[in-house]
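Only a single protein chain was left out; the remaining protein chains are all shown in position.
And then chain A:
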């Protein structure tokens, strides 16, 4: 490269740097991102057409025969291409065009009516709800109109609708008074407050927002488990509706004063509940829901402006502090860093076992602490339809399996017995530190690597192990045995002091039994709240452990080492294992 070229390159670099400082328009920024990350592009493309169906069908009702006749295959492709173009996905549109031999209409005067309509509807998409919204504002809202307003926006609030939510939904204020057909209580014991056994969603929300006292756990249980019977959007909508006490109820009160008093109480309680929800489960609110909330505050007139302000403050606080609540008070212990930490060929044997255990634990805890209650409801982690809800649970399980397979691989890869003993010993020491750090998830993972079919059969290797290490293995086997539904482990877990990464599997089994052993609904349409109370107990224990952080220093170079686990596939590994120590082989036939 000669000097001139270098010069040019430098200039170019500067240019790009300058460009990056210029504020980029959102649309450009989007297409830039898409170019850089084809996976995002793919995701974007697959989901986009579904997100705005309403508007499209408003303009072009598919049922009309004349439309059916006009939309041939080519036309459909044109429509899709137009759609892709409008959303900056011209590359995808081009591919589609090449494959189908249908070219895109570039000039407006030659355009089909349908394509035009589509273009119009696309520009409408973003404004669609705004249009409705401004209508409401024009009419100078009174409360009844608010109800209409929310009725209209209902569809945008309810994003995911499970089969279970299809149970008849009576408007909140039409719910009849308490009776056996909409609410059942747990038979009264000595306790002061009533406990709900089962109720309709409307009744649960009523009780949530009524001045009448329920048992103290009612609210936390509700917010932790409601996603097993209704999506967040629907709950928010119901709370809005609850806030909007209809004037028609006045006839049930002696005079207007009494009614106003009642109204005030309900509104106050509802806002408080909303606040509690935001405060305790902020991650339930996606961007869309936060916008809905904002609209609600904007459009709702009345005397509650101060509480609105409080809530807005809370939201701001939550957004800004979302990622930083982990500051530890004490100084963490000095990490044990090897001298060759920056060496590219850093190996497992260079790093102290304690430090390996610490770094494993930091990574595990990071994932574990992210697990949301919704991941654990309805056995979401094992249902294809609900998997998307259980991201962190699945990530932790994946890591568990990879790690134990990695342990087995590392051991089997050594040809000689003495080398296998060496690395096996290393893992036992790591396991021992994991135990002391209360990281049972990875402890069980490493133990299952050591006890995997491929490793467990290596008789001569285990014979050479120091007796003290054999004893450690046996102790862990006892402690972590699945016998009696992990009786020993459970007992131990309840005796330790957090921080801790518990073994997730035990909770998953507990939840599975609760889920399978109890119906979701009682008498067909009442939400089985007793069942949620059981689920709550399990999740509450998990949360107890999520809330106590490890006070340890992350060491990047070691963490990288423990983030991906190169490993050999199970069958192949078993095969190699049989070569290392053939079945029935004598001692003198084995490489020591």
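We adopt the following convention: a contact is a pair of C-beta atoms (placed from the backbone, for glycine too) under 8 Å apart; a residue touches a chain by one contact, two chains touch by 3 or more; residues count from 1.
The rule is short, and it goes like this: contacts and distances are computed from a predicted model.
Enquirer: The hidden chain: which UniProt name fits, "Rab gtpase", "Ras-related protein rabf2b", "NADPH:adrenodoxin oxidoreductase, mitochondrial" or "Cell cycle checkpoint protein RAD17"?
Expert: In UniProt, the chain excluded from the picture bears the name "Ras-related protein rabf2b".
Enquirer: Return the single residue from A:28, A:415 or A:483 that touches the missing chain.
Expert: Of the listed residues, the one touching the omitted chain is A:483.
Enquirer: Among A:219, A:493, A:508 or A:590, choose the residue that contacts the chain missing from this document, as touch is defined above.
Expert: In the full complex, the listed residue that touches the missing chain is A:508.
Enquirer: Where the complex has a chain not shown, which of A:90, A:276 or A:382 is the residue touching it?
Expert: A:382
Enquirer: Taking the full complex into account, find the residue in A:30, A:363 or A:522 that is in contact with the omitted chain.
Expert: Checking each option in A:30, A:363 or A:522, the one touching the absent chain turns out to be A:522.
Enquirer: Which listed residue, A:100, A:272 or A:401, touches the chain dropped from view?
Expert: Once the missing chain is taken into account, the touching residue is A:401.
Enquirer: Could you list which residues of chain A touch the chain missing from the display?
Expert: With respect to the unshown chain, the touching residues of chain A are 379, 381-383, 394, 397, 400-401, 404-405, 444-445, 447-449, 451-453, 456, 477-478, 481-485, 487-488, 505, 508-514, 516-519, 522, 528, 530-531, 534, 537, 574.
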